[in-house]
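Here the complex is missing one protein chain, while the rest keep their positions.
Letters A and B mark the chains in the order given here, with residues in each chain numbered from 1 onward.
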């Protein structure tokens, strides 16, 4: 039920480091931070999910919304550092095929 | 004191002056101590709103007599930004002051009668009355 969002910016690249849970309670907060960043052409939004222990479908919905927005505004959205559990929901829902998702840096087999 | 008295509200000290005026008039009219506190608090909230959102305005307080029934009316006036969504502002749970249960619905419950008129970019007028029991 808690989510920390650390934001860093270098020129047009915005890095969001998330820690905690992305669920129905914390999703609005993430949306508030992430969505506006995708609404500018040329912005690069990188979201680091290595600290995310749990995400539910509401959280996933926020990423779906961000994906649609980035397509509409011509910005780019990348996700990285997902744990196995979180990656699984992106895989089952087919989002790994349409989103820019890097596998965990810690030498996880693809 | 039969005539209306007004206090200009421009800073936080003016809120205190408005409170004082209200309490004195309420005492003079014979309101009990709880009602005095309620009237004073209503004035306080309205004056605070003027101070926070409009920057300046005035609080006018007058004794009223309607067919023998005595009471006190507070009118809060300002030429501030006005309230865009009055309905929302009168809903419980919605507050910008961060206070619990305060705001306009709270003021309405402290008094017996309450009315509000507001036009965006023109100003706001709130009137509230408490009757002597």
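Assorted remarks:
By definition in this document, a residue touches a chain if its C-beta (ideal position, glycine included) is under 8 Å from a C-beta of that chain, and two chains touch if they have at least 3 such contacts.
Just so it is clear, contacts and distances are computed from a predicted model.
You can't see one chain of this complex, but its UniProt record names it "PP2C family protein-serine/threonine phosphatase", from the set "PP2C family protein-serine/threonine phosphatase", "Quaternary amine transport ATP-binding protein", "NAD(P)H-quinone oxidoreductase chain 4 1" or "Inner membrane amino-acid ABC transporter permease protein YhdY".
Among B:4, B:20 or B:33, the one in contact with the hidden chain is B:33.
Checked against the full complex, the one of B:6, B:102 or B:132 touching the unshown chain is B:102. Think of the hidden chain as still there; on chain A it touches residues 24, 31, 56-58, 60-62, 64-65, 67-69, 85, 92-95, 97-98.
Residues 32-34, 37-38, 40-41, 92-93, 99-102, 105-106, 109-110, 133 are the ones on chain B that touch the missing chain.
Definition applied: only the chains that are shown with their structure count from here on.
One simple way to say how far apart two chains are is to compare their mean CA positions; for chain A and chain B this gives 48 Å.
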